[in-house]
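Of the protein chains in this complex, one is absent; all others appear in place.
Right after this comes subunit A.
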């Protein structure tokens, strides 16, 4: 079984994100970038499927500018077999990424596509679902456990109020939630070996996709700074504050 894993280059989760002075975008100048944590979980799951003898090949794909090859290399160091970079400039929105991934799916014919449920930059939570609609493949989103059984894939999903188990026919799409697994460390030998693994580069045109945009970024601003807290005197004052200042009870 071939598994395709999507990985995205995002600002490292340890970095305190800042808006540019003119509010035009997030400031990415000299900022440490990393593989999106949910994508890392996706890679780990695919590699575990391979180690369990269920998957035969794991392909990591990333859409973006040239530097996102670094994140593909990370996926290769974590155990993916080869990489595909779809080179596209600028801010690419989820629908376009889903269309590009569909192009890769058609070329590679994977039995399983694993994506993060969202990326920690845009927090869109759309790409996996859109890819499902475009390819007509069944989807199991927010997965906290997956299991391949013959032609079926059982997915335990994290839904409001609990867990839901669904059974999908392969080929299928899965998006990962935090509890699916704990990604391993890429070891030094594997980092060195990753340099030698195959990495193919496609343009959107190779995949028959035109990069368009439906979204205009109007403004980026930091959240309002939190005011210092106070100690309330008694319960009456607390209730009063909750009612009249915070307006969370009436």
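The rule we apply is simple: a contact is a pair of C-beta atoms (placed from the backbone, for glycine too) under 8 Å apart; a residue touches a chain by one contact, two chains touch by 3 or more; residues count from 1.
As a convention for this text, contacts and distances are computed from a predicted model.
**Q** According to its UniProt record, what is the protein name of the omitted chain, chosen from "NADH-quinone oxidoreductase", "Molybdopterin cofactor-binding domain-containing protein", "Tryptophan synthase alpha chain" or "Acyl-CoA dehydrogenase"?
**A** Protein name of the absent chain (UniProt record): "Acyl-CoA dehydrogenase".
**Q** Pick from A:90, A:189 or A:229: which residue touches the chain that isn't shown?
**A** Here the residue in touch with the unshown chain is A:189.
**Q** Just to verify: which one of A:6, A:42, A:60 or A:77 makes contact with the chain not shown?
**A** In the full complex, the listed residue that touches the missing chain is A:77.
**Q** Residues of subunit A in contact with the chain that isn't shown?
**A** 32, 34, 70, 73-74, 77, 185-192, 194-195
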